[in-house]
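Missing here is one protein chain; the remaining ones are kept as they sit in the complex.
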Amino acid sequence: MSDIETFRAETKAWLEANCPPEMRQPIRDDSDVYWGGKNATFKNDAQKAWFEACVAKGYTVPSWPKEYGGAGLNAAEAKVLRQEMSRMGARSPLDSFGIWMLGPALLKFGTEGQKQKFLNEIARGQVRWCQGYSEPGSGSDLVSLQTHGEDKGDHWVVNGQKVWTSYADKADWIFCLVRTDKDNKYQGITFTLIDMSTEGCSTKPIKLISGNSPFCETFLDNVKVPKSYGEDIPAQVGEINRGWDVAKYLLGHEREMISGMGGSERTAAIGASMKRLTGKTGDDIDPVLRAELAMFDVDALAFTAMGEKFMDEMKAGKGHPAQPNMMKYTGTELNKRRHELMMSVGGSRSLEWESEETSGGKPSRNWLRTKANSIEGGTSEIMLNVISKRILDLPGA
Amino acid sequence: MSDIETFRAETKAWLEANCPPEMRQPIRDDSDVYWGGKNATFKNDAQKAWFEACVAKGYTVPSWPKEYGGAGLNAAEAKVLRQEMSRMGARSPLDSFGIWMLGPALLKFGTEGQKQKFLNEIARGQVRWCQGYSEPGSGSDLVSLQTHGEDKGDHWVVNGQKVWTSYADKADWIFCLVRTDKDNKYQGITFTLIDMSTEGCSTKPIKLISGNSPFCETFLDNVKVPKSYGEDIPAQVGEINRGWDVAKYLLGHEREMISGMGGSERTAAIGASMKRLTGKTGDDIDPVLRAELAMFDVDALAFTAMGEKFMDEMKAGKGHPAQPNMMKYTGTELNKRRHELMMSVGGSRSLEWESEETSGGKPSRNWLRTKANSIEGGTSEIMLNVISKRILDLPGA
Amino acid sequence: MPLFHTEDQAMLAETASGFMADEGNIAKQLRHWRDRDCPDGFGHALWKQMAEMGFTGMLLDEEDGGLGMGHVEAGIVLEEIGRNLTPSPFLTSSVLAATALKHGSSDMKGRYLPGLIEGESVFAVAIDETAKHKPSRITTKAEKSGNGFKLSGSKSFVIQGASSDMIVVAARTSGADDDDEGITLFAVPKDAAGMEQNPVRLVDSSVASHITFDGVELDGDAVIGEVDGGRDVLNAVLSAGRLGAAAEGVGVARGAMDMTIDYLKQRKQFGKLIGEFQGLQHRASHLYSEVEIARAAVIKAQQLADAGAESADLMTSVAKAKVAKAASLAVREGVQMHGGIGMTDEYDIGLYMKRDRALSEFLGDAYFHANRVAEMSGY
Partner (left out) sequence: MPLFHTEDQAMLAETASGFMADEGNIAKQLRHWRDRDCPDGFGHALWKQMAEMGFTGMLLDEEDGGLGMGHVEAGIVLEEIGRNLTPSPFLTSSVLAATALKHGSSDMKGRYLPGLIEGESVFAVAIDETAKHKPSRITTKAEKSGNGFKLSGSKSFVIQGASSDMIVVAARTSGADDDDEGITLFAVPKDAAGMEQNPVRLVDSSVASHITFDGVELDGDAVIGEVDGGRDVLNAVLSAGRLGAAAEGVGVARGAMDMTIDYLKQRKQFGKLIGEFQGLQHRASHLYSEVEIARAAVIKAQQLADAGAESADLMTSVAKAKVAKAASLAVREGVQMHGGIGMTDEYDIGLYMKRDRALSEFLGDAYFHANRVAEMSGY
């Protein structure tokens, strides 16, 4: 048996032994997701047990090095783990922006000291991070950043306001972009790590059209940020005034992540499930709507193939570096279309906002939520600009 | 009976008496259209009789003043005439760019002498005109005009090349834009009238993807153009170096004309006729294609309503002056879509290029022809720019 | 008849536009009632004001105390309602129910019309029985009992049902579920025994009821029009409602478009007004074109309907479908072009998106009406 097959067998066995049945159920709502952090509580013992087993095994961040709390899996092993987990429907033991965003940034730009401290905290779900990029008046345009950090020798005094900080109200720390050199557009930004319990740091949730508030406004009012959190643990990632490089790297990484969802349910074919739905409601799908579903399924299944192709190319070091931008554009537009069609099939029932039958208006709230897909993490327009410039090499793009 | 009703009765009677049955048949091909001009010949006696009757009555240009060869009809009367003619399926007695383009320009900018001479020649089908705007390298961008007229006191010496001159190979005269002041982008262009029998004036047909050649390249090689064609008959329309105003006016007028076709067959619903077609061929329309036809018919019937609305608004002096640009954009895009769908319904039969069954590949050649709709007379992109600027008043548009 | 408003209609438009902007605007009405979780989803005071404006009975005949106006005029009011997202009983009571009541006995008119005209009463219409519009199928049964009827079955998506004094119900008095014949319309009072309403809040903050009829006893005088002959009345109600919804949809589309175009002229990114970017300019221009085409389809359909033309029905479906497509484009582009703030509840653009959804679904969406256009065209 090849190494990888041995690994698959072991992984299967370990998952069978350690993933409680409850953790193999599909996620119903946010409370089923464990985000970690100082104030985190477990919904039930199963969630706790599954999380702790994964921490011990390094499976909260399987491909991170062991010394930072990971399991040090290589690409092939990581893929096997993903496959086996999805095969048994195992939930993710820990979701966090630390894993998805700060982690990768630290792995690339962090000092040894930062890695030791922050990566381990993240892997063990001890600290919950949030991201502070956007500001009022600067949406996709990060360069017009206003939040300012004044150099006071051994510390910064940071003043400014961030928006679209996901779950900032629940986060312990924030990694954010701070202007530390006013005269230097790109090279005057520092990627700064701030403890949100510091005085002057406050948050205010933003109510969305979906009725939910996953995002906050975050206010930084004379926040004192030490330049160092200890031996070899500077408060910034990368060099001072070089935060732009880190942010650019992360944005790219983020888009890869989002585009990586190509294969997932959110872009798969929907016609069959819609047919089942109307079977229940006693409606029949209008012939013209059926045709739209058919055209959508063609696009969705084709897109799924591209997601798979791109993942394979990435692993093989092929594939255009700007490809994630294209997948971000196409994937999010497809998902918006998908929910428009689901709403149409659902008819008046799917318009309900608070009814039990729709578990609190899930169809309409999800539909509205998807409208942000093509705005957050770089708008579709930005993605198209990037494709024009970096892939098609069009003049002045 | 109101005046207009009397007029309708008289018109009916006159048409019945003067329009031969053959001239009430739908037009099958170009040879059914009479364009006039020095070398024009009639396809048959009916065509000749119908043309001459209309000339005598002023119905080749019904709304032009009587003294210039028209019938001096007001808007209401002209509408009645159009209605009655289409009701009996009467063909247009004379098609010409003189009627559609030069005429309106002369009526607005011409001298009395020019009107007397040129309008009468046009109304009587004695002279066939063509238009010389575009040049190689300047498609929609008329300002980069190269054709140059050198001032030689009593005459100009014109050198340059025009493209997309419709039927220039069949025309007697050309009205074209000539640069007479190199230092003045907009105010250095003169709207010049040139007799194409002049030495140095030659044409070469352009073969299109449809296989037809309705357009020519026109070469002006040291063409000597007198500054006057007689008492009060200057060789240019409007003032020298002010040709841009005339051209702008004409473009607007042209778009009105094209957009005015809103109500015509070319944008009407097609689903029913496609159904009849497949009834003949023994095919049935695929359900997804049927849905596309249904969506098209919705758009087509709605567009037809807008065409009608716009015409009514024009007559009442309402309606935005840039509206024709919008109708040009939407109407031409709709027509392209229409022919794509017709090709799909026709299937492999509609792919035939030379067969008798398709009378020489009409479906595919017409389909290809429509691709020029959104290019000629201002591209769709230009139309969208105009809407942005003149209707939406967007910054920097 | 030229395809634009007459002077009288233009005057009405001006009045309606001023009134709705002042009294029916988003802050004063939609947000006000929504944020108070109002069980009606609209304000009765405004309904009274609309009565004073003469709107409530505009479609009714003059001998019935109405203004004897047509679909064009009703559409003028509805477009302003759409533009301001004004919640009100106008569409259901003054257009749908009123069209039904025009076919009622003089006795029935006497019972219901004065309240409507004075803005005292609110009426609803119950047609659909499943989540998708399908008026060809009516399964709710009304069986003869004594000299009256016994109503059993269920209806869904009854807008403002729980706020209504009377509900017009389409029921089957004979024939099979999908028969054209055998339909009868009933005027069911709100307190009818055996009628149970389950009102639910919708995405656009309006409230619609699921209604069950468990042997509801009705007198013979509850019948609107002829027994078994209700299909024609129902069709008249549907046409009026679809024309009205289309007109309101044009208002929604134009409202969303206008606020988006304004935004393009204010919002800066990368040191430029975003309206300077040609990519957005072309999309905005395309949007403008689609909305203009939809507008034309609506006034054409309204005029044909007012003239009683045969082609009115086809053009009504064309208009309903075209408006649904154009308005959907308007709200989607609106939210996208607003970017992040477009996703916040604080901004109005999202409210337009929500209203568009509910309105398009009402009485048949773009797919339903495109299919209807195909069927009416014989393919």
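The chains carry the letters A, B and C, assigned in the order they are written, with residues numbered from 1 in each.
Throughout what follows, a contact is a pair of C-beta atoms (placed from the backbone, for glycine too) under 8 Å apart; a residue touches a chain by one contact, two chains touch by 3 or more.
Keep in mind the model is a prediction, meaning the values are calculated, not measured.
Contact with the omitted chain, checked across B:P20, B:P65, B:G113 or B:G211, is made by B:G211. Here one chain is not drawn; of A:R82, A:K152, A:K185 or A:K318, the residue touching it is A:K318. Of the listed residues C:W47, C:F157 or C:F277, the one in contact with the hidden chain in the full complex is C:F277. When the missing chain is restored to the complex, the residue among B:K57, B:R124, B:K371 or B:K389 that touches it is B:K371. On the side of chain C, the interface with the absent chain consists of residues 277-279, 281-282, using the contact rule stated above. For chain A, the residues touching the chain absent from view are 269, 271-272, 274-275, 285, 290-291, 293-295, 297-299, 301-303, 305-306, 308-310, 312-313, 315-316, 318, 326, 329-330, 381, 383-385, 387-388, 391-397.
The set of chain B residues touching the chain not shown comprises 134, 137-141, 143-144, 163-164, 206-209, 211, 278, 281-283, 286-289, 292, 336, 340, 343-344, 346-355, 361, 364, 367-368, 371-372, 374-376, 379-381, 384.
Criterion: only the chains that are shown with their structure count from here on.
Separating the CA-averaged centres of chain A and chain C is a span of 41 Å.
Averaged C-alpha coordinates give centres for chain A and chain B that are 57 Å from one another. In whole angstrom, the spacing between the mean C-alpha positions of chain B and chain C is 43. Shared contact sites, meaning residues of chain C that touch two or more other chains, fall at 366, 370-371, 374. In chain A, the residues touching two or more other chains are 287-288, 292.
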